[in-house]
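Quick notes on the structure that follows.
Heads up, one of the protein chains got dropped from this complex, but the rest are sitting where they should.
So, chain A:
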Amino acid sequence: MSTLSSSVQAREPARKAFGWKKLLRWETLLGLVVILDFLLNAKLSPYFLSPWTLSDASFNFTERAIMALPMALLIIAGEIDISVGSTMAMASVLMGLVAQAGFGTPMVCLTGVVVGLIAGGINGVLVTVFRVPSIVATIGTLSLFRGVAYAVIGDGVLKSYKPDFAYFGQGYVWGPVSFELVLFLVLAIIFAIVLHTTVTGRRIFAIGANPIAARLSGIRVDAYKFWIFVLLGAVSGLASVLLTSRLGSTRPSIATGWELEVITMVILGGISIDGGQGSILGVVLSALLIGCVTFGLSLLNVPGIVLAIVTGGLLIGVVALSSIVGYSGRRRRH
């Protein structure tokens, strides 16, 4: 580890020295925007500042935010996965089939996670064994996984879930605090601890910052990348359990386009698309921001497709702002 950090330091001494300050400022910027939007929402809509409304608002983004956590790890490690939405669809379809066959809720949930795990494993093998660039590999599996979902149920719908299955997506742990929100916060804390305080976390940063230096200093780069793909797949499966439970039914078109929303969340959170930089706190803040903005606007009856403009504009705007002001410390590839 020490060899590695010194090599990074030698390469870009100035950036390393100011790294923490820059990182802090990025999160401060995000935090300010979140507070600003929160106040704006409270002013524009009288319904916003109620615990139950806020709880409803959290359903808007928790599933995507949960996927954003391992996606952040993957992007920090220098890879990307755009098949997560399709993975969710495939997992949901197989969960539907298992439920139809009469199995209980634990088996259904297990199926979802295992299917996601396998899907992530396939992506991992494509990238680490066959050496396909991850964006290309996952474009292929994006159609493949979604295609499997369509092939299995066509234009049908699966909804023979047991009543207790609804808890995951609709249940509340305490008062207006939903199960999904608690799960997201717990996972966020775990991911933050692993990424920012353990050797594993430092190695993930090292892999993204310079994969060759990381390999030469004895990190098993491919193994790390493979397991992050598997983790992301499994968490996508978990997100699929939540979403399927919330909707109470499965269609093959479930979670279409979510991959881009998840990646938007991660990048808005200050994770460098070139790898090697970012923090879980940033991802959590950007998830909150996207959740607040979209929910606030939908309280004002703004249609969903217009929210897409806001999300896209927010991504470009915030990243452009940081780039113009020049304090993000983002590296460019050339």
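Note that a residue touches a chain if its C-beta (ideal position, glycine included) is under 8 Å from a C-beta of that chain, and two chains touch if they have at least 3 such contacts; residues count from 1.
Please note the rule applied: contacts and distances are computed from a predicted model.
Visitor: Under which of the names "Spore maturation protein A", "ATP/GTP-binding protein", "ABC transporter permease" or "Na+/H+ antiporter subunit C" is the non-displayed chain listed in UniProt?
Guide: Going by its UniProt entry, the chain not pictured is "ABC transporter permease".
Visitor: Kindly state which of the options A:157, A:300 or A:316 is in contact with the chain not pictured.
Guide: Considering the complete complex, A:316 is the one touching the chain left out.
Visitor: If the hidden chain were put back, which of A:204, A:267 or A:292 would touch it?
Guide: A:267
Visitor: Could you pull out which residues of chain A are in touch with the chain that's been left out?
Guide: These residues of chain A touch the chain that is not shown: 11, 82, 126, 130-133, 135-137, 139-148, 150-151, 154-155, 210, 212, 252, 256-257, 260, 263-264, 267, 273-274, 303, 305-313, 315-316, 319-320, 323-324, 330, 332-334.
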